[in-house]
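Quick one: this structure, given as structure tokens, is what I'll be asking you about.
Omission of a single protein chain aside, the complex is shown with its protein chains in their original locations.
The letters A and B name the chains in turn, as written, and every chain counts its residues from 1.
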Amino acid sequence: MSVDAATVRKIANLARIAVSDAEADALVPELNTILGFVEQLGEVDTSGVAPLSAVIPNHLRMREDVVTDGGIRDAVLANAPQAEHGFFAVPKVIE
Amino acid sequence: MTTETASSYRIQGATGEWEVVIGLEVHAQITSNAKLFSGASTAFGAEPNTQVSLVDAAMPGMLPVLNKECIRQAVRTGLALGAEINRVSRFDRKNYFYADLPQGYQISQLYHPLVGEGSIPIEPDAKDGPGEAKLVGVERIHVEQDAGKLMHDQHPTRSYVDLNRSGVALMEIVSRPDMRSPAEAGAYLRKLRSILRYVGSCDGNMEQGSMRADVNVSVRRPGEPFGTRTETKNVNSVRFVMAAIEQEANRQVDVLEAGGRVVQETRLYDPDRGEGRSMRSKEDAHDYRYFPDPDLLPLELSEAFIAECEASLPELPDDKRARYEGPLGLPAYNAAVITADVETARWFEALLDATGKPETMAKAASNWLISDLFGALNRLGKGIGESPVSPAQGAELLNLVADGTLSGTLAKQVFEIMLETGDDPSKIVEERGLKQTSDTGAIEAIIAQVMEANADKVAEYRGGKDKLFGFFVGQTMKAMGGKANPAVVNELLKKALG
Partner (left out) sequence: MTNLTDLGVAALRDGFRKGDFSAREVADAFNAAVASAKALNAFIVDTPDHAIAAAEAADRARASGEFAALSGVPLGIKDLFCTAGVQTTAASHILEGFTPTYESTVTAKLFAAGAGMLGKLNMDQFAMGSSNETSAFGNVVSPWRRSDGGNAPLAPGGSSGGSSAAVAARIAPGATGTDTGGSIRQPAAFTGISGIKPTYGRCSRWGIVAFASSLDQAGPMARDVRDCAILLEAMSGFDPKDSTSLDVSVPRWEAGLSGDLTGKRIGIPKEYRVEGMPSEIEALWDKGIAFMRDAGAEIVEVSLPHTRYALPAYYIIAPAEASSNLARYDGVRYGLRDLPDGGNLADMYSATRADGFGKEVRRRILIGTYVLSAGYYDAYYTKAQQVRTLIARDFEQAWQSCDLLLTPTAPSAAFALGEKTADPLAMYLNDVFTVPASLAGLPAMSVPAGLDGQGLPLGLQLIGRPLDEQGVLNAGLAIEERAGFSARPGQWW
């Protein structure tokens, strides 16, 4: 599988990264080199092999249903590029 | 019951009949103190961003830790629907960008949901139009995070983001496309809501957004394969779901009959205008890139955990209804009405317990609850949870009727005073002298007075005008301020009139 400039632009849009046409063109061979490299995996017979799900055998712990957090609005908003009236502010979204 | 019955609901198009196929995806907020992956509170209505942890705000380096109660409640819900509980499930990331989604992904379950196949028996209400009693399949229940909230009307050029809801636990309950009419969809939602409230896994409060439905609708010629469906998002009342289905099904029929094609799309329903519209703008390049969340491990449930969930389940609405109709001997209508909502059923059972004689009092208690109490609550605009009369007080009133202290008429009077004052019925009876009398001497004296004052009518009665008997009963009761035992009055009057 390989990508073309249109695919690069589509992926970039999915990833919300602006790319100029020139950048998209330049990315085509770069990404294809990497994709070509990773596609070596096609040589490996993985039939019947489960994908790795836990790096070190371990199972998911669960915590108790207790309120231990929150009430820290100042910390939550401390680094906000734009915060007003206790909210984060963003350019108006038309739904 | 599982076999598909032909629904009588049809849309009459210009070119013939159309059948409607409906599936529902219900998002139900899981009842919990804290969020699914953080320790912030889930309480409704707090100041913006005050119930937000650094995890919910997706600060760099923050990690999710699963809330056991949320899993427990979802498992209990699955068991209540007779569903398979998957011993191993996983959380996946659903990746997309939106201002109410701080992580840039929603932690959900796509590949390995917590709960598998189950079902819900429904009985559509004839008032809602045609529909069949049937078993609606539930395909799966998965657990996921809610998003935050965007406010658009507080600033001319900005939207505001409140993350209080961000990370609140939801169950997504996905039905099979088994419904064939708005009435069936309405019945499904009501029944699901009823079960969730019995189980205690969701408060079912649609106004506060605790339950909302994505409505999948398609139409087809009866007997043909499924047509292309549309998904109407986030409909937040039973009535609107039914209206949205009707509207959307008719729209699709119009499109098809005009020679067009139904486009698979996401839609919004506007209940004020009674119409839907496409959300195509939001669909651009939606490719969620699901993959297992590497911050979380596979969730493995022990048999002991599942056994505890099972053991903690209450009697469910259908079982309760069967018991009320059977051993308890309630009329079918009463049993259905009382068991429809868990709060009513609980109130009723507390009432029965308080009478001390649940077996003999059940029917009278159910009648009183449905007519007198519901009538009063309706007038007051209150739910049963806000009833000014407690189950113990209701039981006392019923017992006063049963032991002959109060007549039915007196009981109604006493009940009105209870609603106003909140006093116990015995206190009201005592203080206001509303006790029914069976004192034959006193009643006979009044009867004698009534007969004397109405000598002409006595003569007519004795001349064969039997209908006048009711007149004498009324006069006697009136003269006794309604407090005479009607049975005693009847008996003594018959004797006196000969």
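To be clear about the criterion, a contact is a pair of C-beta atoms (placed from the backbone, for glycine too) under 8 Å apart; a residue touches a chain by one contact, two chains touch by 3 or more.
Predicted, not measured: the structure shown is a model, and the values here were computed from it.
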Could you tell me which displayed chains border the chain that was left out of the figure?
A, B
Touching the left-out chain: which of B:Met62, B:Met151, B:Ala402 or B:Leu468?
B:Met62
The listed residue (B:Ile11, B:Ala46, B:Ala99 or B:Ile306) that touches the chain absent from the view is B:Ala99
In terms of residues, what is the contact footprint of the unshown chain on subunit B?
54, 57-66, 93, 95, 97-99, 102-105, 159, 161, 287, 289-291, 294-297
Using the touch rule from the top, list residues of subunit A that touch the missing partner.
1, 3, 7-8, 11-19, 27, 30-31, 33-35, 37-44, 46, 49-53, 55-56, 58, 60-61, 63, 72, 75-76, 78-82, 88, 90-94
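Everything below uses one rule, namely that only the chains that are shown with their structure count from here on.
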Where on subunit A does subunit B make contact in their complex?
10, 13-14, 16, 53-54, 58-73, 75-77, 82, 84-95
Give the list of subunit B residues in touch with subunit A in this complex.
32-34, 38-41, 47-55, 57, 65-71, 90, 97, 99, 150-152, 154-163, 282, 284-285, 287, 289, 292, 296-300
